[in-house]
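Of the protein chains in this complex, all but one are displayed in their positions.
Labels A, B and C are assigned to the chains in the order they are written; within every chain, residues are numbered from 1.
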Amino acid sequence: MSFTARSQEEMAKAIAKDIPEGWYVNLGIGQPTQIANFLPTDKDFFLHSENGLLGMGPAPIEIEEDEDLINAGKQYVTLLRGGSYFHHADSFAMMRGGHIDLCVLGAYQVAENGDLANWSTGKKGAIPAVGGAMDLAVGAKKVYVMMTHQTRKGDPKIVKNLTFPVTGLKCIDRIYTEYATIDVTPDGLKVIDMVEGMTIDDLQAMTEAPIKLG
Amino acid sequence: MSFTARSQEEMAKAIAKDIPEGWYVNLGIGQPTQIANFLPTDKDFFLHSENGLLGMGPAPIEIEEDEDLINAGKQYVTLLRGGSYFHHADSFAMMRGGHIDLCVLGAYQVAENGDLANWSTGKKGAIPAVGGAMDLAVGAKKVYVMMTHQTRKGDPKIVKNLTFPVTGLKCIDRIYTEYATIDVTPDGLKVIDMVEGMTIDDLQAMTEAPIKLG
Amino acid sequence: MIDKTSQSLQQAISHIKDGDTVMIGGFGNAGQPSQLIDALIEHGAKNLTIISNNAGNGYHGLAALLKAGQVDKMICSFPRQSDSYVFDELYLAGKIELELVPQGNLACRIQAAGSGLGAIFTPTGYGTLLAEDKETREIDGKNYVLEYPLKANVALIKAYKGDRWGNLVYRKTGRNFGPIMAMAADLTIAQVNETVLLGDLDPEHIITPGIFVQHVVEV
Partner (left out) sequence: MIDKTSQSLQQAISHIKDGDTVMIGGFGNAGQPSQLIDALIEHGAKNLTIISNNAGNGYHGLAALLKAGQVDKMICSFPRQSDSYVFDELYLAGKIELELVPQGNLACRIQAAGSGLGAIFTPTGYGTLLAEDKETREIDGKNYVLEYPLKANVALIKAYKGDRWGNLVYRKTGRNFGPIMAMAADLTIAQVNETVLLGDLDPEHIITPGIFVQHVVEV
């Protein structure tokens, strides 16, 4: 039987569906940002952006773009009624103090014990930049990863041990890829969802770390 | 020749005269509070109270007393135009971060090296309380003491070494008593002012630590 | 729809369990959540550790909570006051434990807990009895004491206005410990003078964002 990868949009939808109403959520720069588009608008979700706002709303129409109202990805955003502004120390206190329920991040690699690599490819001579990546990895109550299952070259990204520089140790709770949703547990990686037609053997073939059905 | 002690009011006046315009000042609970009454009203002085206000004004008339507007001594106060409110962590950041120019405190004892004792008499069975005393002692750029020269029983309060429990080490810059104003310097205690008719020998007789004219 | 406002003090306070650590806001009467304290007395939770600047005045509020025998330990900066009769009696009788913390360290340790720090080197208290047996370190020629965060299961605070998302503003020096205690507790209950509609609080003026608050009760 054959299987088809889910689209980025479908991944975003799947993650959005897993977020309970009332959670405080930080969506990392890049792919995770899309998740916001699929949160039901008749319920209250609290989006945090680490540059200093809570209750982030969708992008404004062009004429209402405001240089002073941006998200951590430096995109124009809006603020919902009930939202608030605060300075960077308070904003990272929300993150590092364990007040954010969920953070969804992109990743280069996730190890079977939940170690995360997403800030540096470790290439010699590259110019480093870290931003809030390491804070987001260690601070939230739950940290999910949204990423492609393999690299463009076909190398596995869910690995036994990181080969890229560490962002945070044992910090990832769940991984969403175009093929599957996988929980990181004390007993190893457990597949809780796969695209239709895929078998655990199909998935294991693309995954360096051992996985089992959860 | 004889000499007369200056009154508390005269001490407060003397200290007020030594405060330059524009200084941020915390006046400790008790005697130092009176200093505010002698700061010239045509100049800007910024009074800080560690319970969370800057730009503290005089006591209100009774009808305008507000339970939510008190100073660190829990007395009703007012706020000047340009004043502000903030929480306790920010307030003590002002103090401990070295942003307050001057703090004036009462004291049980000051040692010749500037050690301060003002929070506990060390009596067995007494119920302790410290409040902001230790923060005020170490935080401000300059810390002055306003106190009687001797105890009621006639024991010296300016001593070689503290016998009361320490509030802060080497933290006092200047001492105002009813007889003299004394600077704490690396070269020892230097008398910079005495009441009329008093000699250095008169003052030394009431002072355990060695003093000299500054 | 998320609505953190509650009509019932008792319902809000029902989350407190025997043995909990409870932060109580206020400095003197300013910002003291009196109705929440009364509800806690009615609730009857025992063996509490209370973190608050003072240890009660007269026979009301925190003093009444102590009097009711619900508190095993006080963590505070200024227990002894002219009218701290209840605490004084319990303390002298050895019926209550006291951890005395300089006020700035109290604030800073609470903020550190809310901010996820593991410990802080603070300048206050170095060389004093209150730093006895504590780790110290000289950094850049100045001496510091290592202090640990103060967390709580529940924080009871008083604010001026609040909305259904838990956003709060305070009134004058009633602000004092409210914003930092809200950050440092698993569960924060705020009594407010007025609940307002979502959006009525200007986002620039909100002092405690709703993320730090679980229940808002108008009293």
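Here is the rule we go by: contacts are C-beta pairs under 8 Å (C-beta built on N, C-alpha and C of every residue); 3 or more make two chains touch, one makes a residue touch a chain.
Here the structure is a predicted model, which is why all the values come from computation and not from measurement.
Colleague: Out of all the chains shown, which come into contact with the hidden one?
Modeller: Over the full assembly, the chain not pictured touches A, B, C.
Colleague: Tell me which of B:P60, B:G83 or B:G214 is the one touching the absent chain.
Modeller: B:G83
Colleague: From the list A:F46, A:F92, A:Y144 or A:Y179, which touches the chain that is not on show?
Modeller: A:F92
Colleague: For the chain not shown, which residue from A:G28, A:G55 or A:G168 touches it across the whole complex?
Modeller: A:G168
Colleague: Which candidate, A:L53, A:L80 or A:A107, sits in contact with the chain we can't see?
Modeller: The single option touching the absent chain is A:L53.
Colleague: Against the chain that's been left off, what residues of subunit B make contact? List them.
Modeller: Per the touch rule, subunit B residues meeting the hidden chain are 21-22, 24, 43-44, 46, 48, 54-55, 79, 81-86, 89-90, 92-100, 139.
Colleague: Go through subunit A and note every residue touching the omitted chain.
Modeller: 49-53, 66-71, 74, 79, 85-89, 91-92, 95-96, 120, 125-135, 138-139, 165-169
Colleague: Touching residues of subunit C against the unshown chain: what are they?
Modeller: Touching the missing chain: residues 108, 112, 115-123, 137, 139-140, 142, 144, 148, 169-172, 202-205.
The criterion applied here is as follows: only the chains that are shown with their structure count from here on.
Colleague: With contacts counted as defined, which of the two, B-C or A-C, has more C-beta pairs across the interface?
Modeller: B-C is joined by more C-beta pairs in contact.
Colleague: Relative to subunit A, which chain has the most distant C-alpha mean position?
Modeller: B
Colleague: Measuring centre to centre with CA averages, how many angstrom lie between subunit A and subunit C?
Modeller: 34
Colleague: Give the residues of subunit A that touch two or more other chains, as numbers and ranges in rising order.
Modeller: There are none in subunit A.
Colleague: Which residue numbers or ranges of subunit C touch two or more of the other chains?
Modeller: Within subunit C, residues 111 contact more than one other chain.
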